[in-house]
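Structure, as structure tokens:
A protein chain is absent from this complex, but the other protein chains hold their places.
And now, subunit A:
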Amino acid sequence: MTDTITDPQAEAEIGSAAEPAAEAGLWSDAWKQLRRRPLFLISGTVIVIVLLMALFPSLFTHVDPVTGNLDQSGADPSSDAWFGRDLYGRDVYSRTIHGAGPSLAVGLLATIGTVLVGSLAGLVMGYARGLTDAVLSRIAEIFAGLPFVLGGIVILTTFNKPGEIVPAGRLIAQVVLTIVVLTWPLAMRIMRAAALTAAQQDYVKAARALGAGPLRIMFRHMLPNCLAPVLVYGTIQLGVNIGAEATLSYLGIGLKDPVVSWGVMIAEVQSRIIQMPHALFFPATFLVVTVLAFVMMGDALRDAIDPRGR
């Protein structure tokens, strides 16, 4: 940009006209780069639409997602019900819109929780090493050793007696926490591996020689260099978590009627795919597109925070 200008005065003027250089940094440069990436714009648009569906379903539909007409059980898509009707005659379009909220809440919150807990633990372990690392590693192994479905059944049936009606918010929180507790060791291992490498780098030595404290070294120096693998893992995990929510729903211990989620819808229609494929197709498509959008977003973000790729 300013490379071609040789007159120092002209350069100084341009410098002062543009935004102050003090704001230049990894994240602002990454944002500037992201705004021009079609991958980011497309995935961003999809995510915004899905978020709108989750937050304001009334923008898209006024049909009640839970009351149905048994006369119209399994009806094909028509001008009356765009996506057709399910076994109980409920409007699949309305259910898909209303299902975005719980699905996204579980997927996003569980992923954020997993990545936060896992990468914080991994970062501290990679920085501190020694005893901290050994103890936390063993603890993580205990959680990683629990099979997901078995662990989910144990945790969720402990908190909710079979047949008990649980408020939707509490159920969502329980499902999210179950997923976080059972999957954080994965994120931790990825972060720890990256952090162990980063902690040995000369720029960390230089920062320590300058008198930087542990927090500055971990969050300013190590974290930006360890983020890429965890981000990729997080975007993949987001889809897995929406699926995990569906798994728990199918087992009858996760979200369930009258809460609507894509996982609940897919689980419900499993045995009737031939008779009413539309009841599977639409929630599954929304699920796939949403997961894809987050994966693309993660990709774009990973590229953007690597200055070498610019």
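Basically, a contact is a pair of C-beta atoms (placed from the backbone, for glycine too) under 8 Å apart; a residue touches a chain by one contact, two chains touch by 3 or more; residues count from 1.
The rule we apply is simple: contacts and distances are computed from a predicted model.
Looking at the choices "Dipeptide ABC transporter ATP-binding protein", "Phosphoribosylformylglycinamidine synthase subunit PurS", "Urease accessory protein UreF" or "3-isopropylmalate dehydratase small subunit", the name in the UniProt record of the chain not drawn here is "Dipeptide ABC transporter ATP-binding protein". Here one chain is not drawn; of A:55, A:70, A:150 or A:206, the residue touching it is A:206.
For subunit A, the residues touching the chain absent from view are 2, 11, 15, 20-22, 24-26, 29, 131, 134, 138, 201-203, 205-212, 216, 221, 224-225, 305-308, 310.
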